[in-house]
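For this view, one protein chain was removed and the others were kept in their places.
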Amino acid sequence: MVKSFSISKYVAYTFLVLMCVIWVIPVIFGISTSFRSQTEVVSTGFRLIPETWVIENYITILTNTSTAPIMRWLINSVFIATAHTFLVIVVISLTGYGYSRMKFKGRNLLFFTLLGISFFPGVVNLIPSYKIIDTLGWVNTSWAMIIPGLAGMGNIFLVRQFMLGVPHEFDESARVDGAGDFKIYFSIILPLMKPVLIVCGLFSFIGSWNDFLWPVIVYTDVEKMPITAGLLLLQDIYGNYRMIGQLMGSAILAIIPTLLLFSFAQKYFIQSINLNSGIKG
Amino acid sequence: MKKAILPYFFVGPHLILFIVFILLPTIYGIYASFTQWNLMNEPNWVGLNNYKTILFNTESTFHVQFWNGLKNTLLFVLFSVPLLIVIPLLAAVALHHKRVKGKGVMQAILYVPGLISISAAALIWLLIFNKQLGITGNIFNSAVAWATTQPYAWIIIIVITVWGGLGGNLIIYRASLAGVAQDLYEAADIDGAGPFRKFFSITLPSINFPLIYTFVMTTAGAFNVFGQPLMMTDGGPQQSTHVLMMYIRSLAFGHGESIAGMASAMAVLLGVVILIISALQYYVMSRNAR
């Protein structure tokens, strides 16, 4: 038994290390490219470490336009993504509870109808979506970024799937004790949902952070934009790849905040997983 | 009475949001598919004409585009979805191994590519696959121009997709595996079950529901593919990686006057395909669930 455990350990390690190497090389290459001059990029072949380290790419990105308040953009992004994530968690935990634990007529039919509708590609719905935002008076405000995403079905589907896998014993015994839906929701289901809510929260934060098509349409004021839409303004209109190091640099800058959040959330996320298995085991 | 309205407190707020931000635009999109429309003026009702053209007029450019795009999109789904399920699942199982250390770092490494913007990611991989400057040319001595030769064009699209796209499913599997009761494994150990048996008889059934979720959502996402072929191959060679969403976008938001009515009809048809396939997946997988 011990032997098989250690063999499986080596198999797991080999697989993971191999994968991580493959996964990390392009990232390192991208980072190192952001520290290489255009001359070096086009003349020397594939290198993980620059021959000469240059920071001009970053200097150009950070100074090349007077109209790029990068700090302001970062603050906007943090506000938008945080508010969005918070509301997502509120909405999906309520809705997920409703579709997995409450009994009402046509529950599954309603759920699958909504899910089915949400599968229709929204690409050509830009004009009606914009008209709705305009009617609400949200053009050029953060609400255009924070609210519409709450309507999505993906996270609710995930919460529902998770809840289907959680035995009904906990809530049923509470119900026998005379607890109402609100009490069951707050004191029993919500703690059980914690891992999946953290997962959804992380996805929502990153999704909101990385969205750049919609903010370009709804914002006019440069000061109000989130960072990803803002960085788009720094890139050259005729195919930004011409200045390779700069494109890499701006991409790296844009992921730093989400990366920090991920490392932070990951700790919490692993802890709460253990907590969850503790409850269940 | 109270019982009757209570569910709406839970699902009601979302239902309102859904109606305003998804249902109304979708209805408008479906309406637009029955019109000729250039995005600026009022749509002009043409009944079923767009659908007739796309489905039956074999002479029409739009017919050719739709079927070529749909075929390529299906190929992409077939190639990418199994990898986007199996690889993160294996990684999650390996990361779940009790004795493996450095889980956080490894998980982060696998997740980071998903944070990088598609244009930068595409550039990284195009440089890696570049004949003069990249790995394939210099180290592996490959004389092929990957982006313009099949099957390599598909390979680079799938590589960047899996590299950038496995993080989400990985995290879902990690969270699901953590919920699997440890005593099941301990009991299996006592029975002398090997790792494979444990995987198939304990791990997989325990995460059945999240697995259904990832399958359905990954497939639906793959049908909407757009960025990777656009950036890596621009649909080439000879439009053999030109996916449907690329055609839809260039019709609606391309350089000339917009042909949004036709684009909407293609989008609706794509939506129907996604719907049928997801429903089948869900039905088949749920029937086998515990």
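Which chain is which? They are A and B, in the order written, and residues in each are numbered from 1.
Quick note on the criterion: contacts are C-beta pairs under 8 Å (C-beta built on N, C-alpha and C of every residue); 3 or more make two chains touch, one makes a residue touch a chain.
Just so we're on the same page, contacts and distances are computed from a predicted model.
Participant: Which of "Acyl-CoA synthetase (AMP-forming)/AMP-acid ligase II", "Extracellular solute-binding protein", "SUF system FeS assembly protein, NifU family" or "Fumarate reductase iron-sulfur subunit" is the UniProt protein name of the chain not shown?
Facilitator: Answer from the record: the omitted chain is "Extracellular solute-binding protein".
Participant: Who touches the missing chain here, A:I31, A:A174 or A:I217?
Facilitator: Answer from the full complex: A:I217 touches the omitted chain.
Participant: With respect to the chain omitted from the figure, which of B:L23, B:A108, B:A145 or B:I202 is a touching residue?
Facilitator: Counting the whole complex, the residue in contact with the absent chain is B:A145.
Participant: Among the options B:I22, B:I87, B:L126 or B:I212, which residue touches the chain absent from this view?
Facilitator: If we include the chain that is not displayed, B:L126 is the one touching it.
Participant: Could I get the residues of chain B that touch the absent chain, sorted low to high?
Facilitator: 35-41, 43-44, 46, 59-62, 126, 130-133, 145-149, 235-239, 250, 253-259, 261-262
Participant: By the contact definition given up top, give the residues of chain A that touch the hidden chain.
Facilitator: Against the left-out chain, chain A lists 37-39, 41-43, 64-67, 83, 86-87, 90, 126-127, 130-131, 134, 137-143, 182, 186, 190, 212-213, 216-217, 220-222, 229, 232-238, 240, 242-243.
By our rule, only the chains that are shown with their structure count from here on.
Participant: Between chain A and chain B, tell me the centre distance in angstrom, where each centre is the average of that chain's C-alpha atoms.
Facilitator: Distance between chain centres: 16 Å.
Participant: Spell out the residues on chain A that touch chain B in their complex, using ranges where they run on.
Facilitator: 1, 4-6, 8-9, 11-13, 15-16, 19-20, 22-24, 26-27, 29-30, 33, 41-42, 44-46, 91-92, 94-95, 97-99, 102-104, 107, 110, 114, 116-125, 127-129, 132, 147-148, 150-154, 156-158, 161-162, 164-165, 181, 185, 195-196, 198-199, 202-203, 206, 210, 212, 228, 235, 240-241, 244, 247-248, 250-251, 254-255, 258-259, 262-263, 266-267, 269-270, 273-274, 276-277, 280-281
Participant: What residues on chain B touch chain A, complex-wise?
Facilitator: Against chain A, the touching part of chain B is residues 4, 6-7, 9-11, 13-15, 17-18, 20-26, 28-30, 32, 39, 87, 90-91, 93-95, 97, 99-100, 103-104, 106-117, 119-121, 123-125, 127-128, 132-135, 137-139, 163, 168, 171-172, 174-176, 178-183, 189, 192, 194-195, 206-210, 212-213, 216-217, 220, 224, 245, 248-249, 252, 260, 263-264, 267-268, 270-271, 274-275, 278-279.
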